[in-house]
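Removed from the display is one protein chain of the complex; every other protein chain stays in position.
The chains carry the letters A, B and C, assigned in the order they are written, with residues numbered from 1 in each.
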Amino acid sequence: MLMKNTTVKRQIVWGDLDSLGIVFYPHYYKWIDASGHVFFKSLNLTLGSLWKERRIIFGLLETGCRYHLPGRYNEWIEIVTYIDDISDKVVLLRHDISRLSDRALMVKGFEKRICLDVSDPLKFKAIDIPHDIRTILSKAQSHK
Amino acid sequence: MLMKNTTVKRQIVWGDLDSLGIVFYPHYYKWIDASGHVFFKSLNLTLGSLWKERRIIFGLLETGCRYHLPGRYNEWIEIVTYIDDISDKVVLLRHDISRLSDRALMVKGFEKRICLDVSDPLKFKAIDIPHDIRTILSKAQSHK
Amino acid sequence: MLMKNTTVKRQIVWGDLDSLGIVFYPHYYKWIDASGHVFFKSLNLTLGSLWKERRIIFGLLETGCRYHLPGRYNEWIEIVTYIDDISDKVVLLRHDISRLSDRALMVKGFEKRICLDVSDPLKFKAIDIPHDIRTILSKAQSHK
Partner (left out) sequence: MLMKNTTVKRQIVWGDLDSLGIVFYPHYYKWIDASGHVFFKSLNLTLGSLWKERRIIFGLLETGCRYHLPGRYNEWIEIVTYIDDISDKVVLLRHDISRLSDRALMVKGFEKRICLDVSDPLKFKAIDIPHDIRTILSKAQSHK
């Protein structure tokens, strides 16, 4: 992979499973969200400080997952996160989840995040990604 | 709406919120999943008994959500669930989540569920939707 | 019961279950927390407005549950919440969870909540429960 990416490893635990003994799918979204935070942090863009210092968040526009293989108890998985696309207001993160033991693909997820001004906590407003942040994101996308 | 649909109402609670005071998005998927179960049950297709009696489940192929409006503390929401498409193996459920107070659309979600034979709990196999179930689903889709 | 109490009803859904087909226990705490909010609201003490208007929250000191009967798919349960004890800084909430069909007791839970001044979001400070709130809570405890 040429673009910048981050990898998060985790183990599937009892509480992640449903009655069939496979991962209950909303958990994948929790893990994806956490991996997105790790990715932004790797670019020195902590979502917490963007919010506190600049009143900006990258809010959710759309999320999705395709399920290839069910996750099971005690399996180690890894989530690889990278930027697939950037436009004026929106950044598209991909999250590929695979089983560590054999690298089999389990889930392909994405998050479309839009740049929001949250100065007014009750009315978020879409804005262009500020220039300095856009530069960082573009570099991460085309990282070589 | 001409097709059969079910409606689930629920109130957003403290534990659904993130640090910004808005719903943490994986919760929408939990609610969508629960609403899918209610929908199947309304067709006398309890997912639990399909599994126990016929070794069939409608497993997840793909899920997704588009976010239009953030959910906030104490708001009542409703989730309307219906079938949008059926093919040999796959049924597409839509879940429209709106705010009860003003009917504003909050989230549009979907689940693509594929018919699986789970006789072997460690190896699920995609199969055609059995004829009797397909008839029930088709009727629900074109319900007038 | 002589004291004021509130009742919340809910149905156990697929996503609440573990691999054994019974409720994964951290969910009981989510439901208990939500029922506590309903109880405070019934006293016109919305936790949200206490926080926003008076910079007070009733933070957690201790929680616990005893499990009498496992919860299963599709069962309707009810959670009855009431005050069992009040001291200068602390209020003890009880939450009795039972199965609706036969009133069998499933879980007995409690939350010990302490009155906190959260003016400084990074350093919470225990304080005496303000007089007006204490009056409301005492009345709820001895309600006839």
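By our rule, a contact is a pair of C-beta atoms (placed from the backbone, for glycine too) under 8 Å apart; a residue touches a chain by one contact, two chains touch by 3 or more.
From a predicted model like this one, the values you see are computed outputs, not experimental measurements.
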- Query: For the chain that does not appear here, which of the shown chains does it touch in the whole complex?
  - Reply: A, B, C
- Note on the structure: Note that subunit A touches the chain not displayed via residues 13-15, 30, 33-34, 37, 46-48, 73-74
- Note on the structure: Even though one chain is not shown, subunit B touches it at residues 14-15, 17-21, 24, 26, 73
- Against the hidden chain, subunit C presents residues 19-21, 24-27, 29-30, 33, 51, 57, 59-67, 70, 118, 121, 124
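FYI, only the chains that are shown with their structure count from here on.
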- Touching both subunit A and subunit B we find C
- Same or different, please, for the subunit B to subunit C contact, judged on whether over half of the interface numbers appear on both copies. same
- Note on the structure: Expressed in whole Å, how far the mean CA point of subunit A lies from that of subunit B is 23
- Per the C-alpha means, the centres of subunit A and subunit C lie apart by a whole-Å value of 34
- Query: Quick one: subunit B and subunit C, Cα centre-to-centre, how many Å?
  - Reply: 30
- Query: At which residue positions does subunit C touch at least two other chains?
  - Reply: 14-15, 73
